[in-house]
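Note that one protein chain of the assembly has been removed; the remaining protein chains are unaltered in position.
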């Protein structure tokens, strides 16, 4: 079976979607939601032991990869090589991996890959709004709150938000945030990510929450995202699945498929 | 003195600014801030009894009007007629007033007027972010909190936010927000503004605060603005003063001069 | 089997507990938790079709009733009559029912019944703290946020909180809360419960949340409770089960068994 056969048919109203990593917690939640969705046709749910050939047998058009950093590159080489679009939620893409992926895509015109390290539309909006607002405020700090079983602090989303805020401020020529602290109990002022302070709370009963606090003379702006359930990732996955066949080449970040402005 | 003489000089590095309504609470706060600002040259602070001729004598280039709905139209006729740009914080502009203003501006090419019903950059950002996010969420409601001396409920900003949110949802084809309430103590579900519920709290110790709460399956996004002091209006006034000489004709809304996106 | 045999044995280290209403959503969550608990011995899980005689056969000592207003009185008559202590989460106890219950208890010295309309320790603490703080603040309002499938507005907890706050203020001789509203879009100021304003939001993605906002000159105090899962009721049920054998007669309100102060 060659890639022509697997290419999306323009007459198909619902994309034929496969999920890789379908046995994981995120993957099984996505499968459950795609099965219910009237927008897509879920044709394959593959775990790590399954053969990728099933993607071709079942004529998948778009592949959602929520596997692991170890598995994702081989999966993408297969998909791109066989003309399958991919929506990738797996993290761990450094510059080298991105370059490799772009080489593969150069040989597969018409194939689209979306790297979406965060499928949550709300988290993406929070990061975007924070970056847009950052240059209007003297002060910005980030507070993230998660369940106490989380191993890393701060969260990846908090770290990423701080980087985006810092970049937006550098671009706008903002001075450093003001801070007159001279006497600090170690850790009281949080972690420093590119000059932006980030604070991580670990609280039983919490799931995944983040607050970006911005302040200027006489006013503050707070953007808060509360994620309570994996079901919140489904709209982001669906937006990616809808968009990726129409975006050949590599797209990094869910924000580009949300039609913001 | 004709309008040529009063027109902004392109060689001037700092705009010559006058304030109308300089004796009011907002006006005097703005004057105090402009006096301190290195960006502008405050040349006139006029109250309701002062003669507008002073604007010409002191060669004002940009006029900030924070007077009253009764006074503002005569002020603007004078400014536009004499080639002075205007930044207007006074409220009460209906379609008729806007049409009149546009007639005057048609006869004064090069003159810019900015109507900014809200000088708070934070409030403008909150409204914009709420409208952008609105179509991604099934539910949206607004809570505003003010001091107990406030006469109207909900606040003008809350009402305006609801209208913008409702318009964004209509444009995106969103269904009505879900609400299964069958038994309601009168008022418990707030006021209905274009299908969006708005709740107003009146609390001693509060100044002016607003929260837009958006929710979808498994996640919520909250955008909160806290305004504690009139000093927060200064950056918005300055942004208007900087921008208006370069925007001939009528501009409605501070958001257009904040270089968002 | 007479009541002597079913009476709690003082040598038993873990109370023998039965659940009535075990097939309901709350009941099955409670059963699941009690099965895991090292503190109690779950000896019976009865649904509406099951015979109450099983309580005696399995030598239950404490009965948790989470049935319905229709069923609860017959259940309690049986329990009290057979010397079984009861912890009751079922709502709908008016003065008449309370009087009947007290008559039964008068004939069963040593038997304890706890009526706990809210098993959430957090909700009970929020109500208590709000009532304690109420007399120190000029203003108090309540905001509750629930999923959009809820039929009543405001929530029972919000209404109860408002009543407790209003009672505490009356007792302390506080004047009415200040409110200068003269122009109100209907509903903007919320529902009036004993002079306290209550606002209900219905937001997809929310579960059950409440905020009590208190304000005085120059400061505000906010007490917020977020309930995300039925598992949060378990500590309250356990506190009731532990306490009720030592509290003969009728106890109304979980707060009395939490050893506050």
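Points to keep in mind about this one:
Each chain carries a letter (A, B and C) given by its place in the written order, and its residues are counted from 1.
Criterion: a contact is a pair of C-beta atoms (placed from the backbone, for glycine too) under 8 Å apart; a residue touches a chain by one contact, two chains touch by 3 or more.
What you see is a predicted model, and the numbers here were worked out from it, not measured in a lab.
Of the listed residues A:157, A:220 or A:251, the one in contact with the hidden chain in the full complex is A:220. Interface note: of A:114, A:193, A:223 or A:238, the residue touching the hidden chain in the full complex is A:193. Within the complete assembly, A:180 is the residue of A:38, A:95 or A:180 that touches the hidden chain. In the complete complex, the residue from A:50, A:77, A:138 or A:229 that touches the missing chain is A:138. Mapped onto chain A, contacts with the missing chain fall at residues 137-139, 141, 143, 145, 148-154, 159, 177-193, 197-206, 213-220. Looking at chain B, the residues touching the absent chain are 205, 207, 226, 228-229, 232.
Interface residues of chain C facing the missing partner chain: 120-122, 125-126, 129, 132-133, 136, 216-235, 258, 260-261.
Simple rule for what comes next: only the chains that are shown with their structure count from here on.
Interface chain B/chain C: over half of the residue numbers present appear on both copies, so the contact uses mostly the same residues. Separating the centre of chain A from that of chain B, both taken as means of CA atoms, is a distance of 35 Å. Each chain gets a centre from the mean of its Cα atoms; for chain B and chain C, those two points are 48 Å apart. In chain C, 205 are the positions where the chain touches two or more neighbouring chains simultaneously.
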